[in-house]
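First the structure, then my questions, so here it is.
The complex appears here minus one protein chain, its other protein chains still in place.
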Amino acid sequence: MTGLIEARLADKNIQLPGAASPAANYVPWVVSGNLVFVSGQITMEDGEIRYQGKVGEDYSVEEARQAARLCALNLIAQLRAACGGDLDRVRRVVKLGGFVNSAPGFTEQHLVINGASDLMVEVFGDAGRHARAAVGVPALPFGVAVEVDGVFELTG
Amino acid sequence: MTGLIEARLADKNIQLPGAASPAANYVPWVVSGNLVFVSGQITMEDGEIRYQGKVGEDYSVEEARQAARLCALNLIAQLRAACGGDLDRVRRVVKLGGFVNSAPGFTEQHLVINGASDLMVEVFGDAGRHARAAVGVPALPFGVAVEVDGVFELTG
Partner (left out) sequence: MTGLIEARLADKNIQLPGAASPAANYVPWVVSGNLVFVSGQITMEDGEIRYQGKVGEDYSVEEARQAARLCALNLIAQLRAACGGDLDRVRRVVKLGGFVNSAPGFTEQHLVINGASDLMVEVFGDAGRHARAAVGVPALPFGVAVEVDGVFELTG
């Protein structure tokens, strides 16, 4: 039996990456009560770091939206692990925090992070609608263009 | 019957703006258990974006404090919507995250975000005292000077 969310992922041909493990004293996610806190995810794809550069200089808004979507795919991959593999246990995407590596003068961080927001609704429907903050930063680990972290609520 | 907090708002002549709706796949607030997560609010006033520029260059600390206060007014407006209109249901302002669009060399982000912190205590009294983080950023959506997000606790 496949879960509803897994069926939707298949239906939309969305492939989740493997859930990467940080090589340090932090972990990809922590469950506390009904909440899951997922670590900031970067633009990792198949074990390779992509989208290294600044938005508004090295990447257009549209490219950066894809970068944000990739971060969100990694968030969902971690969330799946936090749910013991059953994404149907996700009751709500609660909050996303989006950090955009911004070239001087770039002020469309909100459009970039829409790439992550849109994926959440594509995958989880109305339960994917979330609170969020989107801000510019001058630098991110490995020089990536976008980092997104998240808080999620699971069914009890 | 007017609530206690609404009466205090009236008493202090504090007018909350309308609670703006984001035009995207995210929402202004999400309730999870007793917590409300409110999206990052910017310096919007009567549907217009104000305070576009950098603190320490385009705006003084005092002006930026007013910008932070405006963000906090928008947070409370969203919180009121999350409470079904009854701000007396707010048990505690839990955490504010303050992002200050900073000119090179500007290091008084904490003084700027006091504009948001002070409003919370003005409106909610001791229940308005909160944990917070205040950091500098090089850019914010629409080029605004300040963005503030928040976590709040409601009565059960």
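We call the chains A and B, going by the order they appear; numbering starts again at 1 in every chain.
Definition applied: contacts are C-beta pairs under 8 Å (C-beta built on N, C-alpha and C of every residue); 3 or more make two chains touch, one makes a residue touch a chain.
Remember, it's a predicted structure, so these values are computed and weren't measured experimentally.
Contact with the chain that does not appear here is found for just one residue of B:Leu16, B:Ala77 or B:Val151, B:Val151. Contact with the omitted chain, checked across A:Ile5, A:Val38, A:Ala77 or A:Val93, is made by A:Val38. Touch with the hidden chain on the side of chain A covers residues 24-30, 32-33, 37-40, 97, 99, 137-143, 147, 149.
On the side of chain B, touch with the chain left out of the figure occurs at residues 33-35, 92-96, 100, 102, 104-110, 114, 117-118, 120-121, 128-138, 151, 153.
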